[in-house]
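Every protein chain except one is present and positioned as in the full complex.
Chain nomenclature is as follows: A and B, assigned in order of appearance, with residue numbering initiated at 1 for each chain independently.
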Amino acid sequence: MTPTTTWYLVLAALLFGVGVVGLMIRRNPLVMFMCIELMLNAVNLSFVAFAQAFTDISGQTAVFFVMVVAAAEVVVGLGIIIAILRRRPGTTIDDLAELKG
Amino acid sequence: MELLVFVLASVMVLAGAIGVIAYNNPVHAALGLVLTLFGIAVHFVSMEAHFLAAVQVIVYAGAIVVLFLFVIMLLGVDRAEDLSVEPFQIQRPLAVIVGVAISGLVIAAVVRGRSTLGEQLKSGAPGDDNIRELARSLFSDNVFAFELTSVLLIVAVVGTVVLTRRQRGGASK
Partner (left out) sequence: MLEVVWLIPAFPLLGFLFILLFGRRLGEPAAGFVAAAAVFASFMVTVGVFFDLLSIDEHHRSHVVTLFQWVPVSSLQIDMALLADPLSVTMALFVTGIGFLIHLFAIGYMHGDPKFSKFFLYLNLFVLSMLMLVLGENLLVTFLGWEGVGACSYFLISFWHTRDSASTAGKKAFVTNRIGDWGVMLAMFLGFQAVGSVSYGVLNSAAESGSLASSTATGIALLLFVGAVGKSAQFPLYLWLPDAMEGPTPVSALIHAATMVTAGVFLMTRMNPMLAAAADWAPTIVAWVGALTALFAATIAVAQSDIKKVLAYSTVSQLGYMFLAVGTGAFVAAIFHMVTHAFFKALMFLGSGSVIHGMHHEQDMRRMGALRKVMPITAGTFIIGWLAIAGVPPFAGFWSKDEILLFTLARSPVLYVIGLVTAILTAYYMTRQVIMVFFGEAKWESQAEDNGAHGDFKPHESPPIMLFPLVVLSVLSVFGGIIQLPSFGIIPKGLRHRLEDWLHPVVAPGEAVISGTSAYDAKVWLALLAIGCAVVGIALGVLVYGRRKLRAIEPAILADGWRYDRSVSAFMGGPGRKMFDAIAWFDAKIVDGAVNGVATAVRSTSGSVRRIQTGNVRSYAGVIGIGVVLILVWFVVLRGVT
């Protein structure tokens, strides 16, 4: 039996779920960022699956853009993390609670 | 044959994902991420998205993860995080519930919509035509967005440089 589009979508859903769990559990900001990358990749996978299912190249175009934006986002995000962690090395995400009301 | 490829690649993807969330050491987590990214790239190839597979490996695995590792080394956050302790009691159960719920619901939706997706898999154009198609789409239909992304990249770079500048005796901006 050949894998159908549905299988790919199921895989993407599972991957997304793992990413969500990781985001909520991990305390290291960098690892949390990696979980975000997992979620983005899950989405990319599902885009390409749909692109193939409907023979529409727009799915792959979307993936292209997602990758570009993800790259930019990683750059900026890591810059912020550097800026914060340089002053307070060893902080976890739980310590960055200045927005507490 | 395709089934085998699919299963192997899926195992890589999921194993890497579990590794990201399970390893204490952030460097190990990054390696898990790399495994996942490779698995995804294999899936891309099997779905006739050759260009994207290449880009995935070069950009994602090759640049982004390397960037991650640079920052980890730079900041000395390679000290392990203690995963056995969880300060908020509710967080772990909540995470599991949310994760399971999200994936479960999406899977339910997908499974229910099987019929609209059809059984056929390989209906895309073979070989070079993938790049040609992609290029055509990018540079005609989406050229505006394409140009914007280049601006985005420049802005990101400039922004990060400004963000991480060391002020003389003052706070970083």
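Note that in this section contacts are C-beta pairs under 8 Å (C-beta built on N, C-alpha and C of every residue); 3 or more make two chains touch, one makes a residue touch a chain.
As the structure is a prediction and not an experimental result, all values here were calculated from the model.
Colleague: Need the list of shown chains touched by the one chain that isn't shown.
Modeller: A, B
Colleague: Looking at B:L31, B:V45, B:L67 or B:I102, which residue reaches the missing chain?
Modeller: From the options B:L31, B:V45, B:L67 or B:I102, the contact with the absent chain belongs to B:I102.
Colleague: Decide which residue listed in A:V10, A:L23 or A:I57 touches the omitted chain of the complex.
Modeller: Candidates A:V10, A:L23 or A:I57; residue touching the omitted chain: A:L23.
Colleague: Under the stated touch rule, tell me which residues of chain B contact the chain that is not displayed.
Modeller: Touch with the absent chain occurs at residues 88, 90-91, 94-95, 97-99, 101-102, 105-106, 108-109, 112-113, 116.
Colleague: Could you list which residues of chain A touch the chain missing from the display?
Modeller: Counting only chain A, the missing chain is touched by 20, 23-24, 27, 93-94, 96-101.
The rule is simple: only the chains that are shown with their structure count from here on.
Colleague: Using mean C-alpha positions as chain centres, tell me how far chain A is from chain B in Å, no decimals.
Modeller: Once rounded, the distance between the two centres reads 5 Å.
Colleague: Sort out for me which residues of chain A touch chain B in the complex.
Modeller: My answer: residues 1-11, 13-22, 24-28, 30-31, 33-35, 37-38, 41, 44-45, 48-49, 51-53, 55, 57-58, 60-61, 63-65, 67-76, 78-83, 85-87, 89-90, 92, 94.
Colleague: Which part of chain B faces chain A closely enough to touch in the complex?
Modeller: Listed in rising order, the residues are 2-3, 6, 10, 13-14, 17-18, 20-21, 26, 29-30, 33, 36-37, 40, 43-44, 47-49, 51-52, 55-56, 59-60, 63-64, 67-68, 71-72, 74-77, 79, 81, 83, 86-87, 91-92, 94-96, 98-100, 102-104, 106-107, 110-111, 114, 117-119, 121-124, 130, 133-134, 136-138, 141-142, 145, 149, 152-153, 155-157, 159-161, 163-164, 171-172.
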